[in-house]
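One protein chain is absent from this view; the other protein chains keep their places.
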Amino acid sequence: MTDPSAGAGTPARPLAVAVIGYSFMGKAHSNAWRNVRAFYPEVPAVQMQVLVGRDGAGVREAADRYGWAEAATDWRQVIARDDVDIVDVCTPGHLHAEVALAALAAGKHVLVEKPLANSVAECEDLVAAATAPGAGRAMLGFNYRRVPALALARDLVREGRIGQVRAVRLSYLQDWLADDRAPMTWRLRKETAGTGVLGDLGSHAVDQVHYLLGETVTSVRGELRTFVPQRPGPSGPEEVTVDDAAWATLQTASGVVASLEVSRVATGRKNSLQVELYGTDGSIRFDLERLNELRVLSGTGGGAETVLVTEPDHPYLAAWWPAGHVLGWDHTFTSQAADFLRAVDRGEPVQPDFAAGLAVQRVLAAVEASHARGGARVDTGN
Amino acid sequence: MTDPSAGAGTPARPLAVAVIGYSFMGKAHSNAWRNVRAFYPEVPAVQMQVLVGRDGAGVREAADRYGWAEAATDWRQVIARDDVDIVDVCTPGHLHAEVALAALAAGKHVLVEKPLANSVAECEDLVAAATAPGAGRAMLGFNYRRVPALALARDLVREGRIGQVRAVRLSYLQDWLADDRAPMTWRLRKETAGTGVLGDLGSHAVDQVHYLLGETVTSVRGELRTFVPQRPGPSGPEEVTVDDAAWATLQTASGVVASLEVSRVATGRKNSLQVELYGTDGSIRFDLERLNELRVLSGTGGGAETVLVTEPDHPYLAAWWPAGHVLGWDHTFTSQAADFLRAVDRGEPVQPDFAAGLAVQRVLAAVEASHARGGARVDTGN
Amino acid sequence: MTDPSAGAGTPARPLAVAVIGYSFMGKAHSNAWRNVRAFYPEVPAVQMQVLVGRDGAGVREAADRYGWAEAATDWRQVIARDDVDIVDVCTPGHLHAEVALAALAAGKHVLVEKPLANSVAECEDLVAAATAPGAGRAMLGFNYRRVPALALARDLVREGRIGQVRAVRLSYLQDWLADDRAPMTWRLRKETAGTGVLGDLGSHAVDQVHYLLGETVTSVRGELRTFVPQRPGPSGPEEVTVDDAAWATLQTASGVVASLEVSRVATGRKNSLQVELYGTDGSIRFDLERLNELRVLSGTGGGAETVLVTEPDHPYLAAWWPAGHVLGWDHTFTSQAADFLRAVDRGEPVQPDFAAGLAVQRVLAAVEASHARGGARVDTGN
Partner (left out) sequence: MTDPSAGAGTPARPLAVAVIGYSFMGKAHSNAWRNVRAFYPEVPAVQMQVLVGRDGAGVREAADRYGWAEAATDWRQVIARDDVDIVDVCTPGHLHAEVALAALAAGKHVLVEKPLANSVAECEDLVAAATAPGAGRAMLGFNYRRVPALALARDLVREGRIGQVRAVRLSYLQDWLADDRAPMTWRLRKETAGTGVLGDLGSHAVDQVHYLLGETVTSVRGELRTFVPQRPGPSGPEEVTVDDAAWATLQTASGVVASLEVSRVATGRKNSLQVELYGTDGSIRFDLERLNELRVLSGTGGGAETVLVTEPDHPYLAAWWPAGHVLGWDHTFTSQAADFLRAVDRGEPVQPDFAAGLAVQRVLAAVEASHARGGARVDTGN
């Protein structure tokens, strides 16, 4: 029922999407593609064409469940297809670069789930490919940029509502590794995961610094810690080779200091990304566990306003439900897909781009380097 | 890609759904049908067949947007179709009875958005039809029964975690009519809406009393108020003939007292359904504006536990995301659709059924009657 | 070390105070007299002269502990003393009238702990005595009028910050009787206590309606309940003859509706007085368990400001500590004593006066009458 006459920029047929990967992130991205036009009807129509995974039976079952027309096991073949317009990379991080580079080379528009890649070098290659002449749209999936409350926070900072920001406090705490009997996984090995909580949760937090302040971190001091050095594997204890907690102080070009604490052993914290911004004239606080709320203090006085970010004029909210009908975590992916499709449709830039992913990776690498040097300040290269 | 061999109870073709009505509730229900199998793969496959509305152009645009195969304007024709299995009634309340009775007569499974109907008599007719031999599954859409925190609350009450409940406090406050310049609508006329906030929000609250306690309200005392008696219409001021606030004390057979306050003029409250249960051994509190949280006090002591209701073993949560990834308002409709489909598949009863809607309507009618009699206690007939 | 030259209105010797009663309220009032000039140095100096109680040993021990110069057992003798200027009545409620009338007759300034008395008739006598020519200052101890956050709320209402108030929601919930094994006390017998939770906690709540709105309740509808009809006494079960929960809707002359719920069996609520005011342009919320906070929504928008009421320009705060250093429950009594002393010093009126107590008592009596008449609306006579 797509209407080809809907707009000059709308292609004659729906944009066909392929998602590579079908576990947690594949489920979240599938949900976004399935729902995006119901809430953002102005974006081009999409065809949920093919879901790709290594296990044939598993990916077939998932494709059926999530609403994909086809399932496939060879991502290279899928990328080579002429009838695929968009490649959405939801593999583990160490495969991001290879898949995304191939997709860009094949002329596809590319969306990559965060982190962009596990190393600065890979990120640099990806930025080069994404900015080459004729490349498709290339976007990075830091979905929390589409949390309405955080988007509102950025607007308020930009408008000067809290004056000049001096200090930021960021923490991202989870507890799925608090129990030292939690088993070994690929996420706890350096060769597959790069780092531990630093890359996984720290990347979100660092991207928020860049997003909210509109400037990048130029130097860092940091410290890592592995509280549980061994975990049960299938044939006995195995060594954990990544961090399960990290602390850092980040500094931007303009002199803002951002403190950062991330942990996977913070018992009782399930998915708690907390952001606080302290400016000369006000402050802002956010907690992902109360995703629909933002606390804003502007001007003087003893009080901070708790904004229920569900009003039609709040970012992204016009697309959803009446005021007071709260959104959940997954809605951020749907809004992200809408922004991506709009950019594809119009041939316009989209944020966060791969350069944003490189900027984050440089900060994470600098935190690791600082830790290795006993906590000395390290420049990020941003 | 539906797999007909998935289960003995699964029909050979997907269950075809028709939704009647395409505004706010039509959007919410469409979202549920579109997503239900992605999260609840064990339910039968559904085909989003036809969306029905009075305005041809409007319903076509909505059908395209929400993912329906067809649009239609005549609900009677749609109900008559052999290839429609499920009729989902999202019209204004005064049409519920007519549409749902026709659908049941045609042998369809029926889901009706709350309230069941605007009068006790209509509700009685609907119950009769739904319980006639050979009738399809008939479910009423009190979606808040699928808020995980409220489902958890019910489980805790059942398990005796707060002892014997003595008192309940319920309020459901909104503010979309706080401004006396808000215009006249069909919702503010007695002939189309039946009552005002009492039926609209009070019905949810009363259903929660029945749901959480597992028993019905047998007598009430109540009071209604219209704070803004005139509203601007297209050709001048018009009289508001329904309440915009109501208060009541409800009593159950076992002697529990539930206080109720509902309002559409509670400035600053967007969609605030608050529930408090006080038992001999503990208490429970809930606020819809913090949909993922439940406060539970069990046993003695000075503290109440704030449960982030996102754990895999919490009601409905296993279908969704990892712990700490919060849900929104619309997810309740998807879970509701899953429960309905499962009942259809298995030929089993489903809650809330039409009798639950009748029980609520009797309470609302008794509140009106009490108001008319100066606040005297009125039996509900439940 | 009193300095008699401190002000023209300051008496040549400190004002000598007698407190009648030395249990819970006697302790709280003693604390106020002991501390008032440390925080409010502009008020006249006070001499903590004599603490009065029936048990000689007990009152002597308390007098020593709380800093009184003397202890006594006969309140009539104390009232007759020329060297006593102020009589502060902290006895159980059924003795308030007798003591206060005697003190006024003896020319004393009188402070009476709430409620003013247990009956409307006694309250009327007290008002007559307090307004007779030549009577001393007569104040009623509704101490919550001196909670800074509630005083701020009243200022905001007066200034029109939330527009015209339409509805108020009040609840005052405790749980010290939730356990049905809690023993019988004089508070649970009609002859000594008058009513149960209605008079004890409801009086505070009704006074807040009067205080915050600046007008009185003119009619009510109400309902009482005794959830636990028997309690253990020293020689077996005894009958509880007062309510342990009550509900009412109160209406003021201007048409504001205030809902009220009070309970002593609200498990998990320790001392939770909650106040919500909904106006045409904003709203205000307060919870005594977070005594230093006020939530204010003014104007449109999705957010309510949580004000930490500790700024120097907030009511009463200049007397206390720097911003952010929170106050507790007992500070309200000290501020109350200061307001009383200032009125004594200047010969000026003070609020709440006995008429305020009578107005509250009329409302409580009307709630009882309404209950007796099956919930019919009853005029208060205010």
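As written, the chains take the letters A, B and C, and residue 1 is the first residue of each chain.
Keep in mind that, in the parts below, a residue touches a chain if its C-beta (ideal position, glycine included) is under 8 Å from a C-beta of that chain, and two chains touch if they have at least 3 such contacts.
What you are looking at is a predicted structure, and each value in this text was computed from that prediction instead of being measured.
S.K.: Of the residues B:A62, B:L126, B:A245 or B:L308, which one touches the chain left out of the display?
M.R.: B:L308
S.K.: Who touches the missing chain here, C:R169, C:R225, C:H331 or C:H371?
M.R.: C:H331
S.K.: Given that one chain is not shown, which residue among A:R154, A:R269 or A:R362 touches it?
M.R.: Among A:R154, A:R269 or A:R362, only A:R269 touches the chain that is not shown.
S.K.: Which of these, A:L297, A:A338 or A:A366, touches the one chain of the complex that we don't see?
M.R.: In the complete complex, the chain left out is touched by residue A:L297.
S.K.: What chain C residues would touch the chain not displayed?
M.R.: Looking at chain C, the ones touching the missing chain are residues 1-3, 24, 27-28, 30-31, 34-35, 37-38, 41, 60-61, 63-67, 69, 174, 176, 269-272, 288-292, 308, 310, 321-331.
S.K.: Would you write out the residues of chain A that touch the absent chain, in ascending order?
M.R.: Residues 162-163, 166-167, 169, 171, 178-180, 221, 223, 225, 227, 245, 247, 249, 257, 259, 261, 263, 265-270, 278-283, 297, 302, 304, 370, 374-377 of chain A touch the chain absent from view.
S.K.: Touching residues of chain B against the unshown chain: what are they?
M.R.: 294-296, 301-311, 314, 323
In this section, only the chains that are shown with their structure count from here on.
S.K.: Based on the averaged CA atom positions, which chain is farthest from chain C?
M.R.: Greatest centre separation from chain C goes to chain A.
S.K.: How big is the gap, in whole Å, between where the Cα atoms of chain A centre and where those of chain B centre?
M.R.: Roughly 35 Å, centre to centre.
S.K.: Where the centres are mean C-alpha positions, what is the separation of chain A from chain C, in Å?
M.R.: Distance between chain centres, rounded to whole Å: 55 Å.
S.K.: Can you pull out the residues of chain C that are in contact with at least two other chains?
M.R.: Within chain C, residues 302, 304 contact more than one other chain.
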